[in-house]
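Structure first, then comments.
Just one protein chain is left out here, and the rest sit where they should.
We just call them A and B in the order they show up, numbering each chain from 1.
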Amino acid sequence: MTTTVRVPGTTASFTSHPWVRFAVRRLARLVGSVLILISAAFLMIHLIPGDPVRSALGPAATKSLIDARRESLGLDDPLWQQYLHFLQHLFTGDLGTSITTGLPVSDVIRDRLPATVQLAVAAFLVAVLIALPVGLAMGVLTRAGRRPRTELSFTSTTVILAAIPEFLLAVGLVYFFAVKLHWLPVAGRGNMSSYVLPVISLAVGPAAVLARICRVELLAVLQTDYLRTARAKRLPAAAIYLRHALPNAVTATITLGGLLLGGMVAGTVLVENVFGWPGLGSTIVSSILAKDYPLVQGVVLVYGVGVLLVNLVVDVTLALLDPRSTIRES
Amino acid sequence: MRARWIAVLRTPVGAGAGVLLFAVLLLALLAPLLWSHQASAIDTEHLLEGSSAKHWLGTDNLGRDIFYRVLVASRTSILLALVATLIAVVMGLALGCAPVLLGRRAGRLTTAVVNIAVAFPGLLLALFFAVVFGVGAKGAVLAIGFAGAPSFARLTQTLVAGVAERDFVAAARIAGVGRFRMLLRHILPNIAEPLVVNATIGAGGALLAFAGLSFLGLGVQPPVYDWGRLMGESLNGIYVHPAAALAPGVAVVIAGLAFNLFGEAVAKGFGVPAMIGPRLRERSAETMPAATDDDEAVLVVKDLYVSFPGPITPVRGISFTIGKGEIVGVVGESGSGKSLTALAVAQLIEPPGQVRAAELSFLGAPLLGRLAVRSTAAARRRLLGTSFAMVFQDPMTSFNPTKRIGTQLAEGAREHQGLNRRQAMARAIDRLRAVRVPAAGRRARQYPHEFSGGMRQRAMIGMGLMGAPALIVADEPTTALDVTVQRQVLRLLETIRTEDDVAILLISHDITVVAQVCDRVLVMYAGRIVEDLPASELATGARHPYTRALLAAVPDLDTPLEEPLAVIAGRPVDPAAMPSGCAFAARCEFAEDRCRSEDPSLVSHGPDHQVACWNPQGTAAWQARYLGSESIRTGQL
Partner (left out) sequence: MSELRFDGVAVRFGTGGRALTAVDGVDLTIPSGQVVGLVGESGSGKSTLARAAVGLTEPSSGQILLDGVPLRYRAGERRPLQMVFQDPYSSLDPRMTVGDSIAEAVPRSAHLLGVGRRRGAGREDAGREGIGRQVVDRRREVGRLLELVGLDAERALAYPGALSGGQRQRVAIARALAGQPDVLIADEITSALDVSIQGTVLNLVRSLQRELRLSMLFISHNLAVVRYVSDIIAVMYLGRIVEVGPAQQLLNDPQHPYTKELLAAAPRRGTTSLQPPDPTVADAEPADPHHPPVGCRFHPRCPIGPLVRTDREHCLTIDPTAEADRRLHRTACHHAAGAPQTAMAPHTRRTFP
């Protein structure tokens, strides 16, 4: 039979291949976001009312000292020139010098970044490993309005857990497990046991949210026409759930999970402060309080880039898992 | 509208959350008026004490009562959180509505900016703005408000876009409604509920975020205090004085929960209709072991009922038999129970739906009742999996979007026929070829979204042909397709019937479709079969007034142009309020007293013809009565 049906990908040129288009579009968005982030970080210092150098050095500083600092920071140049310098330095890895300590900001970050990354990654893994199985199991158990009591207790538990802010949970955990029971250290970063409390405090809230999302997504998938088709094929229940329901529910969950991971990166700020964790989170707070703006700028940049990278990973994972997503993007 | 709010407050969660929220707000209002004196009284004799009768939660480093301080701090905490939420909502609304007001180009720009901003976590944005606005209560309020704006903007955008694409907005535009009026009259009222709900939940979030900032020392500054600062100050003393650190924390959680839970309860009450009413405990009816006398019968249905909690019974005792190679059509309007009949026959009614029947057997094997329980479930599954095929209405949604078409076809064969992966795929390609999908080998490796609607429906039929089907149940298989494609699919079904002697149960709302391909037609109304007749007799020999009206109501190429179209007056019966007599009586021009009180049952009118009507038309008795009168009522305005 002769047909003139067009085959996607065969007659189309390289640039119209969905994957290429997806990559181009996604990279363009990443570059755009990074540029906005850099500009925001640059402008941050200039948006602060008053003279940042004076407020950093305090009222006691002499005029000559302030002028010297302004000079060294280039604050007297026109704004666009400062922006160009900022970009130039950024690309050479120079994030400026901390006002309070005089150390290069990049050194401070290199020193503190690993602790924060370890904490965030560990917490993310714990959250996912708990939330996915629990959420999916709950979805299966409470499908089509079954076991209303289980559903109620699951929902209320997760709502409550999600409502407890991580720093508060951290304080509570410290009190019970460190102060009262002496099972785990109160603060600091040392051996494995010192990770337990920070990771739990960071993971519980997102895990609760993720488990709820997961259940809702599974329930939505169970209502779809294609699941009815799978049932009409008379597949055994296990095949229906594992082959058809689960992958689609997880795909939808990942989209929201990515946002949570981003939130977790930010959550480290509070948790680190409770546990005196030597990471970027405690650095940013102390530098904000000390008005050490170059340091704040650098840490904000690192956090922002971290969040953007997490989002990129999520989008690529989704594109790999769901054949429609590269199409859906447009 | 108001009823729904009341319904929300009547649920246990809604009521609890409502009371809690009210209490929290009341406390914020009254506490500083009542106890600010006690909270600031310095008692140097009792510094950093534990709980006592005088100081329930002990005292702080200046000997101030912590219990009262926590109570009084409620106003600052909640007020600041509400102001921050207000800022977030107002900014979010402005940004989110920008595409409507500013036109496409400016709208696209704001959307892009919001999309980027929303990718950053709120806390990070709050820290950024806290630097810009400076440390302190004002800075923190602005920071949290600004940080919350992107997610509200995103929500507003999504909601606005959802409403804006509905036809009533287009209609208003055509009517000359301006942009502002469009936003105020048409868009905002339709997104108000989700916005209010999310603002409530957002207020809970802002409360926690504020506590976080104050805890870090970036929020309110002394001498003002809120819960976050109370916590932050007593963290170092947690060894000696845990209550001072934990009590404000508990307050934060309770207040946050009050907002969150209330929002969730409202969301649930408005979004998802709650499942009300007792579940049907009733088990499937006991089945009489009635042997099928007809060996040729593929499907025997006797007295089939489908019911749902309510209780409503959309399918009320229908019986029919489908012989080998026979195409039987079921027609009826929406709500007549035809699709539920198809699903019930296919054993695909999900709880809380209940199916019962005196007999429901497929190829002589009972599918329901006591006999069915005895045969093993696995054997029944294999029988259905190989010999019973389903085709659904919407080919767009009936395939799993994340799996290749070939895999989805092959799956059943691997399960029931013991084929390995390669054999099953070969069979799938062969079957796609059989349903005339061009380039079947390549098509099998494609995903559903790469198929056109008609091709997808062919693939669905091909999936049914993976085994050796004796029956294909097709539920509105052509409704979603264009007329020319519809013909292709119907022709395909007919070919399969003639070539493989497969019986087909074709469900359709379109009586012309059924007339084209079926041997026999079952006309359904309000969950009953009202007429069962050969398709060849449909045009001339239909006896039931409903069948005749249905035929007359569909315009075809021979409909006289001078007369108005025939219509059926009135509305279909509400399944929750079934009348005692004939369900069609209210819309029937021949209805008499008997029709309204007694329900007619199916009675034979000739060898292959059954009618459930007290006044079947076209019979000798009817002619004697109505000779000369117009047989079909024509509707006038």
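Of note:
Everything that follows uses one rule, which is that contacts are C-beta pairs under 8 Å (C-beta built on N, C-alpha and C of every residue); 3 or more make two chains touch, one makes a residue touch a chain.
Note that this is a predicted model, so its numbers are computed, not measured.
When you scan B:Lys324, B:His509 or B:Arg596 for touch with the missing chain, the hit is B:His509.
Among the residues B:Val567, B:Ala586 or B:Leu602, only B:Val567 touches the chain that is left out of the figure.
Although one chain is not drawn, the whole complex shows that of B:Val485, B:Ala586 or B:Leu602 it is B:Val485 that touches it. From the options B:Leu261, B:Ile405, B:Ala474 or B:Ala535, the residue with contact to the chain not on display is B:Ala535.
Seen across the whole complex, the unshown chain contacts chain B at 166-168, 170-179, 181, 185-186, 189-190, 333-334, 436, 438, 452, 454-455, 482-488, 490-491, 494, 509-512, 515-517, 535-536, 539-540, 549-550, 553-559, 561, 564-568, 571-572, 635-637.
Keep this in mind: only the chains that are shown with their structure count from here on.
If you check the complex, the residues on chain A that touch chain B are 1, 3, 5, 7-8, 29, 32-33, 36, 40, 44, 47-49, 144-146, 152, 156, 159-160, 162-165, 167-168, 171-172, 174-175, 179, 224-236, 239, 243-244, 247-248, 251, 259, 262-263, 265-267, 269-270, 273-274, 284-285, 288-289, 293, 296, 300, 303-304, 307-308, 311, 321-324, 327. By the touch criterion stated above, chain B contacts chain A in their complex at residues 13, 112-113, 116, 119-124, 127-128, 130-132, 134-135, 204, 208, 211-212, 215-218, 231, 235, 238-239, 242, 245-246, 249, 252-253, 256-257, 260-261, 264, 275, 346, 348, 350-352, 381-382, 384-385, 388-390, 392, 394, 397-403, 408, 411-412, 415-416, 438-439, 442, 447, 449-450, 460, 463.
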